[in-house]
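Just one protein chain is left out here, and the rest sit where they should.
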Amino acid sequence: MIARIRAWALGVGQAAADWMEVRTGVVSMLEHFLYEPVPKRGMWLYTLGSATLFLIVLQFLTGILLLFYYVPTTDEAWNSIYYIMTEAYFGLLIRGIHFWSANVLIVVVGLHMLRTFFSGAYKAPRELNWVVGVVLILLVTVLAFTGYALRWDAEGFWAWEVGIKIGSYTPFVGSYVATFLLGGDTVGPATLSRVFAIHVWLLPALLAPLIGIHLYLLRKHGEFGSEFEYTKRLAELRERKQIEEYALYEEGDESPRE
Amino acid sequence: MAELQKDPVTRAQFIVMGTVGTLVGAVLTIPPVAFMLSPTIKTNFLGQSDVPDDWHELGSVFEVPSGTPKLYRVEFPQNQTYNGEDPLLGKGTIMNAVLVSWMDGEIPSALENASQGGLSASQIEELTSQLNVMSNHCAHLGCPVRWFPDRDEFLCPCHGGIYDINGGLIGGPPPQGLYYYAFEIREDGGIYVKHEFTNGEPWVV
Partner (left out) sequence: MEVRQGPVKPVEEGEIITDENVYDRPDETMGFFPSQIVADLVVSAILLAIVVALSYLVPAPLTEPMDLSTDTYVPRPEWFFMFYDQMLMFFPGFAFIPFGGIVIPTLVVIVFFAVPWLDNEPGHSSVKRPFMGVIAFLVILTVIINMLLAIIRILNFPGGSP
């Protein structure tokens, strides 16, 4: 009886997988992703990238959750966050994850960049992936900065205030930058709306496809490239050369003497 | 995968692609850019302001002490997005901290023999030249400066800008002294300010 149910379940599973495979090719795609050969060395170093992805996914999830309560107006922004922190179930956790994973994200992104730099993983043919990575790190920095301002509390507001003031020192276009970021010539409701639009819609919409391109280019060229992935082969090459060299000396030593 | 089919482009198709493409592109770019930049266009090119051009009472010249500045808070009406002059919109305000001091901290002689009742035109003129009405936003990056009585200086907590009691720059990275409000002194000694600055644009005030 159990054997028959098992056979039937397997059959249904197989049929469902086949059905999806014919229509979308998802099974072979998954197989392709899962069984891709990756370097054995540096397994733990290479977790920095996936940790970044994980933290960004956390940002997207908790960000969407926070929007269930957050109100982007000057009068209610602070109050709605206060509500999240004190009244909403697990509000402390959801906002805590959004805040702390953003901080951890900055650290992990920095380490990821350093790892890429010191292993020379940006060299041909991976230059474009480095460029995309730099764009991503800039987007993450601006996201962190704008997220700070959305709180509309003293800390976040003054940080944004200083940011606008720095923007107003941009050569030639400073005053335009300032009025664009302020949404007028004074700080007010338009300023918060702009920060909200940039943090919640504009930058995530840019970030998501760029992460896709980053991953696509990674899969296309693989993680290999660092000499560190050829340690054994290099060692063997060195050994063989040494033997040849000794052989050469031995020959050379023998001939002039005799 | 099937072979890619490469048909030649006809003259008519080329013209349609060019004109229709340009039109679609224009409709999809020009209005969005103007939409986003409308505050910039209104402020920088049309000279409009979010704060109406009115005088607001700050206090009286008789309250301003010698040797130390006095801090006032003044609420200006502000029209921005959902707050505006239109009766269907809400009413918004913007609160400013204004520092008022006498030139070098000395009460001018014109004030000593003036009565609360009324100031003459010449007295008003002298007092106006002796009064500093300043924004408390540092001219460097806009942090709120504060008065340190033991040093007789304003200090900015952000990057250490130092100003004297007249708002003049003493040291630190700020490019200039504190921003001065446009103000007037009326016959009863009242100080009135506008949300306007006579030396530069502080932006985030």
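A and B label the chains in the order they appear, each numbered from 1.
Methods note: contacts are C-beta pairs under 8 Å (C-beta built on N, C-alpha and C of every residue); 3 or more make two chains touch, one makes a residue touch a chain.
This structure is a prediction, so every number in the text was calculated from the model and none was measured.
*Asks:* Consider the whole complex, including the chain that is not shown, and state which of A:16, A:138 or A:205 touches that chain.
*Replies:* That would be A:138, which touches the missing chain.
*Asks:* Tell me which of A:14, A:47 or A:242 is the one touching the absent chain.
*Replies:* Missing-chain contact among the listed residues: A:47.
*Asks:* Considering the complete complex, identify which of A:15, A:205 or A:237 is in touch with the unshown chain.
*Replies:* In the full complex, the listed residue that touches the missing chain is A:237.
*Asks:* Tell me which residue among A:19, A:33, A:60 or A:249 touches the hidden chain in the full complex.
*Replies:* A:33
*Asks:* Can you work out which residue in A:65, A:97, A:178 or A:217 touches the chain that's missing from view?
*Replies:* From the options A:65, A:97, A:178 or A:217, the contact with the absent chain belongs to A:97.
*Asks:* Since one chain has been left out of the picture, which residues of chain B touch it in the full complex?
*Replies:* So the residues of chain B touching the missing chain come out as 71, 73, 94-97, 136, 140-141, 143-144, 146, 148, 155, 157-160, 172-176, 205.
*Asks:* Extract the touching residues of chain A with respect to the undisplayed chain.
*Replies:* 25, 28-29, 31-41, 43-44, 46-48, 50-51, 54-55, 58, 74, 78, 81-82, 85, 92-93, 95-101, 103-104, 106, 108, 114, 117-124, 126-127, 130-131, 134, 138, 141, 144-145, 148, 151-159, 161-162, 166-167, 169-171, 174, 187, 224-234, 236-237, 240
Everything that follows uses one rule, which is that only the chains that are shown with their structure count from here on.
*Asks:* Any idea which chain A residues touch chain B in the complex?
*Replies:* 73-74, 158, 161-162, 164-166, 168, 175-176, 178-180, 182-190, 193
*Asks:* Please give the residue numbers of chain B that touch chain A in the complex, ascending.
*Replies:* 36-37, 39-40, 42-44, 48-51, 78, 80-83, 92, 94, 140-143, 158, 195, 201, 203-205
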